[in-house]
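Here is the structure we will look at.
What you see is the complex with one protein chain gone and the rest in place.
And now, chain A:
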Amino acid sequence: MAPASRIGAIASRTSLHTTSGSSYTCLQCRLLSYRAAQKSNSSTKHLPSRRHASGFINTEKWRKKIWGSENPPGQEDPYGAPGALDQRRREQGVEDPEQSAKEVETSVEDPDDVEEDVTPRGPHYKRATTWEGLERVGYRNWGKEQFDENYPFEGFMDPKLESREKIVTAVHRALVEVFALKQADFPLVMDYDAGDVFLDNVDDFLLRLAKEARFEIDATGEGHLVLEDQELQEIIVGSVTPREDADEEDEDSEDDIQYVEEREEDRNLKEGENSERLAQKEVGDASRLETSSPAIEPQVVEIESPAEFETSDQPVTDEIPNPSSIPDRLLPPVDNHWRNVSLRNPEIKFAVLKRVMQLTGIRIPDPDIANITNPKLLLAHLVKKPKPKKLAENLLANEVAELPNVQIWERRYTPIHKEKEIGRWKIIEQELEKRGLPATGDRIGSRSEALNV
């Protein structure tokens, strides 16, 4: 039975939507009849492709004509050959005609319905381990379901610093560190970011940098770091270079992991915001601290113990009796020459920029890096301009405000102000209240109350 006549027979059986007097059949009905034909005819084997399954096009005839020979090269039906999915199915040995018919049926169905069918069916189902050969990965809303609120996305950079003072201090610190490394003939760029792991008291450290680290600019424009004592340089260098203990250990990768872990612990302890997460990780962290603390402690004590601070720098400790009580106080660097230190040397520039990005969490776009030649220009990229003050604020701080015949208003001068100056406002207000009318626009509620009464 020819396919067309078969469809016609089924159409008559299933009462297809045909327009009266015409042979046109709508697509939906054709699809229905096609499925019915597939179900009714169990002898229908696996159909590789819908397009050529019916065999309407005799490709063999055209191939012979094109090639001009009875035995044209290539496949017999180049368009009707089984696709990758069919080949895969054959490899898996799907021979059951009903099974294959079901599969064909699902392939004909609306793709949305297929997507909703989340759980795979069939005895030959094998979970894919790679996406090779898969038509799609996951299903609708699969990506959202994978999202876990307990583990939000964390970028590769630290959270951005917001405070202007903190950013200025960070840039100064980066500059001092790089120049200290240069003086000590260490490599300027470290492979990892140690954070503040090696610093016992970061605030003390920053205060010392602000007070004791100065820059001198020579005639060529190059800057030179001048530290008041050698001990500060040791502390600075020690805070960014790998520990000696770590060198003795076997594998560098383990060290790096340890550094990252230590840093994470440090950050978590500082933030103290995500208390739930902290509580979850507490047990693990505690065990990690126990394991990592023997490696850290000797170094910290060696480099900068509180006793060293007291003995080496008495004035600073006098001024800051209890640094823990002033955690957010940041002293701007005393010396202002550091803003004009040349960053034209690419090595120094790269090291400073990398360190600044680590400390501030602010990424500087590549095109801007070329224009940065000193810390002043660097700060211009990092620090937002302060919000422009209102003109009234400026004027009130200006000499104009001191003149006796000048009045400056911060708000709009309204008719109410005018009436008040004349002394008429009280009377107006009384009369309005007497009539249950609002004196100003914000008393609409009271007016409605008055009207109700």
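Convention: contacts are C-beta pairs under 8 Å (C-beta built on N, C-alpha and C of every residue); 3 or more make two chains touch, one makes a residue touch a chain; residues count from 1.
Following the convention adopted for this analysis, contacts and distances are computed from a predicted model.
The complex includes a chain that is not drawn, and of the options "DNA-directed RNA polymerases I, II, and III subunit RPABC3", "DNA sliding clamp PCNA", "Large ribosomal subunit protein mL43" or "Flap endonuclease 1" the UniProt name matching it is "Large ribosomal subunit protein mL43". Summary of contacts with the chain left out: across A:A184, A:V334 or A:V406, the touching residue is A:V406.
Of A:L85, A:I362, A:L395 or A:A439, it is A:L395 that touches the chain left out of the display.
Residues touching the missing chain, restricted to chain A, are 390-392, 394-395, 398-400, 403-413 (touch as defined at the top).
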